[in-house]
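A selection of the complex's chains, in situ.
All chains are identified by letter, namely A and B, in their written order; residue positions are counted from 1 within each chain.
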Amino acid sequence: MDKARVESFSDGVFAFAITLLVFGVQVPTLTNPGDCELRIALLHSAGGLVPYLTSFATIGIIWLNHHELFQGVQKVDHFALTLNLALLLVVAFIPYPTAILGKYGPLPSAACLYGLILTLLGIIYSLLALHLVRNCLDPIPDAGSYWRSSMWRNAAGPLVYLLATLLALRWPKVSVSCYFLTAAFYFLPSRSLFDGPPTSETRGHHL
Amino acid sequence: MDKARVESFSDGVFAFAITLLVFGVQVPTLTNPGDCELRIALLHSAGGLVPYLTSFATIGIIWLNHHELFQGVQKVDHFALTLNLALLLVVAFIPYPTAILGKYGPLPSAACLYGLILTLLGIIYSLLALHLVRNCLDPIPDAGSYWRSSMWRNAAGPLVYLLATLLALRWPKVSVSCYFLTAAFYFLPSRSLFDGPPTSETRGHHL
């Protein structure tokens, strides 16, 4: 399987899923449409912006990482294809929990569902990254030691999301803030949790 | 007609259709929104995940096969273009029966409609594959014998779907399981029903 096709198909799904998020922000339906009612309804639906921004940033970060990861890849085997399709499955599904969280924001179930999907996203991305680093990259001299260290680094993203998901059972608003801050944090050009394979130039913002 | 354009346009439709599937999973509308009501509604709509996963896997497999098929193609004639547009028509239509099946899962009509669309998809893909193998591939020494054997192999996919569709008239849940298992089965890196033209390297997961 040609690497370029996998990338362009993945890019399509990333770009499409990120654009579909806007349907999670509800267009209010007013019984008697007046300016005052509309202003109140718009301010009320402004709460839906937090999950919108969080999901946008999360898909944006995954897209950045996905490309960085594939830059060093030489060939894509069947297991990598399957993991990549599983990643796209979760990415394409994100508009659903985003819409739920935008509509029923402060409820624990909505925050839990959202966190579970982000945790799943992090796990599948970590598996894909580990598989590609171990099997599909250019031959790397110190791949063994790198793999051992990157496994721990990769696990940090899903772990943070899992903890935030558990928090959601009691404090859903704290949990939603965690999702948002984690995504915002990864946008900073800081030292990253997952420093990338030794062969490629290291850059920031990883999940 | 340039082969690259047909591929990129097809890729676009595949990627969009696979991402639009998420609208088939209903965002529940609660009359009095409480955490308990939301949890029940989310668990209830979890049944909509089975058609979502099935359709995602089916479009993913058709996309993989489509690319493999076009790798050996030299030129695309008018009949291939028409068959390809018919294939895209069915692929772009899949979100509709998926949404029906997600909303009215256990009813025979929903399962039948879904199965009919998958059967149609299999038939059109088989026709496209046969036409391209016979007319548009690199000159192949033993194309005649290959064509005779691949015709039988290609017919297996649509036949399985047709049988599952007939099953749906009486046992819709069994039928939905068949659709899901067929898609899951084709994801295994096993020996495929359609081994691909002799000129190209043979790989797994075909419809």
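In this text, contacts are C-beta pairs under 8 Å (C-beta built on N, C-alpha and C of every residue); 3 or more make two chains touch, one makes a residue touch a chain.
Keep in mind the model is a prediction, meaning the values are calculated, not measured.
Visitor: Full complex copy number, with 2 in place?
Guide: So the full homo-oligomer, as given in this file, consists of 4 copies.
The definition used in the following text is that only the chains that are shown with their structure count from here on.
Visitor: Taking the mean of the C-alpha atoms as each chain's centre, how many Å separate chain A from chain B?
Guide: Their C-alpha centroids are separated by 27 Å.
Visitor: Inside the complex, what are the residues of chain B that reach chain A?
Guide: 8, 11-12, 14-16, 18-23, 25, 27-28, 30, 33-35, 38-39, 42, 52-53, 56-57, 60, 63-64, 67-68, 71, 187, 189, 203-205
Visitor: Considering the complex alone, what residue numbers of chain A touch chain B?
Guide: 1-2, 5, 8-9, 12-13, 16-17, 20, 23, 78-79, 81-82, 85, 88-89, 92-93, 95-96, 99-100, 103-104, 107-110, 113
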